[in-house]
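This report concerns only the one structure given below.
Only one protein chain is missing; all other protein chains are in place.
Letters are used for the chains, namely A, B and C, taken in the order the chains are written, and counting of residues starts over at 1 for each.
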Amino acid sequence: MKKLLDDPVNAVADSLEGFGLAHADLVEVHTDPVYVTRAGGAVQGKVGLVSGGGSGHEPLHAGFVGDGMLDAAVPGAVFTSPTPDQVAPAIQASDGGRGVLAIVKNYTGDVLNFETAVELAQAEGVEVASVLVNDDVAVEDSLYTAGRRGVAGTVAVEKIAGAAAARGDDLAAVTAVAERVVANVRSMGVALTACTVPHVGGPSFDLGDDEIEIGIGIHGEPGRHRQPFTGATEITRSLLEPVADDLGLAPGERVLLFVNGMGGTPLSELYVVYGRARRLLEERDVQVARSLVGNYVTSLEMQGASVTVLRLDDELEALWDAPVRTTALHW
Amino acid sequence: MKKLLDDPVNAVADSLEGFGLAHADLVEVHTDPVYVTRAGGAVQGKVGLVSGGGSGHEPLHAGFVGDGMLDAAVPGAVFTSPTPDQVAPAIQASDGGRGVLAIVKNYTGDVLNFETAVELAQAEGVEVASVLVNDDVAVEDSLYTAGRRGVAGTVAVEKIAGAAAARGDDLAAVTAVAERVVANVRSMGVALTACTVPHVGGPSFDLGDDEIEIGIGIHGEPGRHRQPFTGATEITRSLLEPVADDLGLAPGERVLLFVNGMGGTPLSELYVVYGRARRLLEERDVQVARSLVGNYVTSLEMQGASVTVLRLDDELEALWDAPVRTTALHW
Amino acid sequence: MTLDVAWSERWVRRAAEALTAARADLTELDRQIGDGDHGENMHRGFQAVVAKLDDGTERTQVGEVLKVVATTLMSSVGGASGPLYGTAFLRASKATERAELDGSSVVAMLEAALEGVTTRGKATTGEKTMVDAWQPAVDAAAGVAQDGGDPVAVLRAAAEAADTGAASTIPLVATKGRASYLGERSAGHEDPGARSTALLLGAALAAALTDEVPSA
Partner (left out) sequence: MTLDVAWSERWVRRAAEALTAARADLTELDRQIGDGDHGENMHRGFQAVVAKLDDGTERTQVGEVLKVVATTLMSSVGGASGPLYGTAFLRASKATERAELDGSSVVAMLEAALEGVTTRGKATTGEKTMVDAWQPAVDAAAGVAQDGGDPVAVLRAAAEAADTGAASTIPLVATKGRASYLGERSAGHEDPGARSTALLLGAALAAALTDEVPSA
């Protein structure tokens, strides 16, 4: 295993140290317990926004700390959700007197650890609400699974809820808008290669030279099925169609189209996927009103991509357009 | 070879199509010949800025087209400089009446093709100046080589020259500031893996499981020497020291520190390298006043990174800080 | 041998040792059907527990030791297993506020632990989780205790049942936790959490069979 790290055990800490040094104008990195807040701390009179989860998905979540998005991010070990004693102080540090919304990706570990953290923070007198992101259509949402995973759609939830908080919405309103994003966002991903978790040292799954995994999550876990590699057009279709179908997109609707890289795929290929996905949406007479293309919710150096569609209305579009100033998203 | 492409022959065209669709507010993609201009065309009364080179380095250069940076970018085939009949119209399209500066990375192919293009554009009545970027200290700059290559330092040249043009400098002044950046910027890179050019289908060089290439360029070419993989600290040292030495950094000087990913390396590892490089600069009593960390000048999906240092003065710092609004750089 | 405070400390140290030895194996199991971190998570957690145990505090009840395990796992493991084991040991610690365990207190401890896991995780047997190790362990322990078995015999029954229970997860299709994302493809692999539960209970038995304390 060759990685630009020293001891794998310190990978997350070493990376966060560099992150904090590079962006001292925007963020503050806390250690023991580990969490990241915006420089200057909570904004008084604004609902606070906290998210977190395992590391290895950078820039998610710490890259989205800043004006118009998150107040704090809590990175766990690689692909391992953070512990309650990290999350609780991050929640407290984000409270500007109007309560805090915790944005949680739907994984058993994240759910359980945030649950406890929320209780701890509430015990300290902070008003806390939670929203669960579960946009991955690769996973059947039924009684017989842990439910859909939260994947790239998380960026839309954090951006839009962040804008709602920034314009002064109260906790109930910010929570409601976050839930509206969750209800209207869906994603699906493909892996061309596995990734290597630093402390494991080998690939997260074994994939043949001409095979791809459709329906992967963002934790280096295998996908829903394996198939021969075809080309960008076919692969994009197998990601976009389930997403659009599940959303029940009707002709004439407006959407945000987000093509996300898994970390090791060149930007140029993401734009190819974007072009293909856009064409498929246009064939359905769906209008792509907003776009995002890049590596935002990654699986270390995995090669692959996911396609996310968010159904827009005037309010969600305006909140998406609202100014944001973080290390990874800025307009 | 698994890539999110259809026919490798159309890789650049397909990617640019998606790029143009995703960012129609910022850029316009021209075909036949292929080049990219800012949406709305040249800014009257402003010196135009054009750059270009082989594709495969995305977001360079098209990702830097927009307010405060480039007016046009000219992508060639993957790792192959564009032809004069692509570059010349891009130069003409960027002329707002005050002339155009062509920013050329120092490769025989780029130099020769731009040379001809500049002649063609001049023949059409456009005032054109050129600047050669040659920041790669891995290559000896002597009579016995083609000179140093232009690599990640190009971003600094384009950003700062773009800001000078935006504030109204004339062609001579923009050229002078670009040359000042070139004189004060140095880079060096490492590859952990090779990359695969789409039409080649195999890796650009063969590297053992525990080997790295020090002193690589950005075209998938082998580096200056091969050595066993060590860790981030040692590798960063072998990149930073030659850069700092070549610049002749003195205690008390201020610099921009730019850690650039080669495309396939996770952001988290780039921050580890950044932290290490910063520490080494601080040991030299050099102050890191500005920072940039990310995948900006890539070699397709190569894993690796480069370290770039730009010596700052008040003017360069102010021009770096000036607003920029492109798809890849924005503040 | 009596299941006293010293035993519970030996249990923790043996567990740490066993989990470190199984680190790569557990991770490999998790790599097959999860995200490949379970071995690392358990290793990290129990290393932290041992460090905490060595803080010089004198403990007079088994529950005090188990509470250290609970809070340390909770704050150092993360993932799904952190809160699940954390809650399990927290409930177990409340059921063992005494200097020494007899057979029925061992059963009470295991029942409390299982209840902790199911309260948090909402899983029942057959879902390919650690419940498939805990539940048979509780059942077997209760049976032996009912028949008047001594505490060591009760523990032995629990450990053996947990081991069989873990192995029984192999053919199952997961419907809880990360492995459930794989659907049918999760069949054919042992659940890593069930295996780590079997290792934990095996360590409890080993600690009851000898006074030896593994070196850190």
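Here, a contact is a pair of C-beta atoms (placed from the backbone, for glycine too) under 8 Å apart; a residue touches a chain by one contact, two chains touch by 3 or more.
All values derive from a computational prediction rather than experimental measurement.
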item	value
Left-out chain, listing which of the shown chains it touches	B
Among B:78, B:118 or B:239, residue touching the chain not depicted	B:78
Of B:24, B:39, B:112 or B:318, the one touching the omitted chain in the full complex	B:112
Contact with the hidden chain (one of B:221, B:246 or B:317)	B:221
Which of B:197, B:256, B:273 or B:288 contacts the chain that the document leaves out	B:197
Chain B residues that touch the omitted chain in the full complex	33, 54, 76-85, 107-109, 112-113, 115-116, 138-140, 144-146, 149, 197, 199-200, 202, 204-205, 217, 219-222, 224-225
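FYI, only the chains that are shown with their structure count from here on.
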item	value
Chain A-chain C separation of Cα centroids, rounded to whole Å	32
CA centroid of chain A to CA centroid of chain B, Å	29
Sites on chain B at which at least two other chains make contact	none
Multi-chain contact residues (two or more partners), chain C	none
